[in-house]
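With one protein chain held back, the other chains of the complex are shown just where they sit.
After this line comes subunit A, so read on.
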Amino acid sequence: MSTIVSLPDQSTATLPKVSYLNKEYGLKSWLLTGDHKRIAILYLISITFFFFIGGAMAGLIRLELLTPASDLMAADTYNKVFTMHGIIMVFLFLVPSVPATIGNFLIPIMVGAKDLAFPKINLLSWYLYIAGGILLMTALISGGVDTGWTFTTPLSTHYLNTHVITAGLAVFVAGFSSIFTGLNFIVTIHRMRAPGMTWFRLPLFVWSHYAASILMVLGTPVLAITLVLVILERTIGIGVFDPAKGGDPLLFQHLFWFYSHPAVYIMILPGMGVISEVISTFSRKRVFGYTAVAFSSVAIAVFGFFVWAHHMFIMGVSNYSALVFSLLTMLVAVPSAIKIFNWAATLYKGSITFETPMLYAFGFMGLFTIGGLTGVFLGSLGMDIHLTETYFIVAHFHFVMVGGMLMAYLSGVHFWWPKMTGRMYPEGLSKLAAVTTFIGFILTFFPQFILGYLGMPRRYAAYPPEFQVLNVFSTAGASVLGVGYLLPLLYLTWSLKYGAIAGANPWQATGLEWQIQSPPLTENFVETPIVTHEAYDYEWLAHKTEHDEVETVG
């Protein structure tokens, strides 16, 4: 069943007089705000800043790999650059990207609440993020760190003379920012839902954030204690991971990946939430198999905790545990596939339109599927022995993280940009950016699958000359990708002042956030909404626009 809705005429739309953006003025009103929407904007700005720093590091890596010799930078500088690229992108961009910006902005509105349950803790989480960012920049400026983003012991504890402690502290502090965000989301989703907003009326965006929050709350503290032990081992020399004192470096691997594998689901789940909203809106259809998609998010969160040792197949874990973890890894592919199939089924016989968010969503579906399937290759024991620590791994997780998550993030930013700012982005340019990003991405990372299969190891500044052609492709692709990321930065900034005025519901979407003005009031809703319809009910929307406003409680 699909309903064709014509988009509203935006030429008559006007900006509301009062919104969260102009209720108060001045730097202080932003830095001491409790408003989840303002904190989301703070996050958006700071995350963008760190994304471009991390991106510049990626640019340097690709530039170095243009030629087989290590000529642009020395090998240890190269190590520092890829380490910083990894730490920034994982902990300061991917983990907070969708949840802390779009999620922060939307979760209270989607459940029909005025704010997150703990506004001060929400602000604290931003300050912790900034403190982590400053610490990491300190490590970078004072000479860098070259452990790789994994802080592998005993390399990180014994053999390096770089700023491991500062970088470790940075990740520790940024981790608490993530814990507080997750905690806030869980409490908000449990306790702050509006009357009539039952669990199965929640948008799938909320479900996926709920699942990601569980991972943040349960996984991150384990990373925290692991980093504390690494720092203690480096400073005073306790022996929990030190083989000379009886400790076992493999234990570090177990503890680290106990967080860092679920962390990839922290990164991808919120993106999947974005895709559900976008696919449904631009096919004018309820997401096919709503319940299955909702529970697949939770299933990913649960299974995600039991697969960490597939990062350690070549590190000396026993054959039996490798076998079990390999099988469990296959299991995670099931809920991910459920999502992809259900989105495809949502598109089937939908009234599809190709707005920018939808283009990014299509990019996500294709690239995430490739990334996910190659993950299954890597989860099978024999293949993993051949492919691990090669560029195949690099290509695999960039397909999931950049092709998947970054596409989803950009999809979400474009989709909700009119809601956040009240103005539209330029449609033509943004479509160009979406296509550029897709082409640049494929060109950058597809050759790396082949390179990895042929045996080019990751984390080296130099490589044999026969790999050069594919590396040149990859570097050329990275330049295109760079343009694809700079474009949105430019035109979205431009649109803040010159963009067309969006109106409350430019996409004719059904979510509660689209039933209020754009940009929203500080309190979100004038009166608490009563929810009487299911999620993605386009008939309700068509009926509603004939009559009047959302039903409200006095």
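By definition in this document, contacts are C-beta pairs under 8 Å (C-beta built on N, C-alpha and C of every residue); 3 or more make two chains touch, one makes a residue touch a chain; residues count from 1.
Simple rule for what comes next: contacts and distances are computed from a predicted model.
Q: Pick, from "Electron transfer flavoprotein beta subunit/FixA family protein", "Carbohydrate ABC transporter permease", "Putative hemin import ATP-binding protein HrtA" or "Cytochrome c oxidase subunit 3 family protein", the protein name that UniProt gives for the chain of this complex that is not shown.
A: Answer from the UniProt record of the missing subunit chain: "Cytochrome c oxidase subunit 3 family protein".
Q: Tell me which of A:Gly168, A:Pro203 or A:Gly247 is the one touching the absent chain.
A: Spelled out, the listed residue whose C-beta touches the missing chain is A:Gly247.
Q: Of the residues A:Met192, A:Val302 or A:Leu454, I need the one that contacts the missing chain.
A: Of all options in A:Met192, A:Val302 or A:Leu454, contact with the hidden chain holds for A:Met192.
Q: Any idea which of A:Pro221, A:Gly289, A:Gly366 or A:Pro457 touches the chain not displayed?
A: From the options A:Pro221, A:Gly289, A:Gly366 or A:Pro457, the contact with the absent chain belongs to A:Pro221.
Q: List the subunit A residues touching the unshown chain?
A: Per the touch rule, subunit A residues meeting the hidden chain are 14, 16-19, 108, 113-119, 121, 179, 183-184, 186-188, 190-192, 217-222, 224-226, 228-229, 232-233, 236-240, 245-248, 251, 255, 258, 504, 516-518, 521, 523, 526, 528, 548-549.
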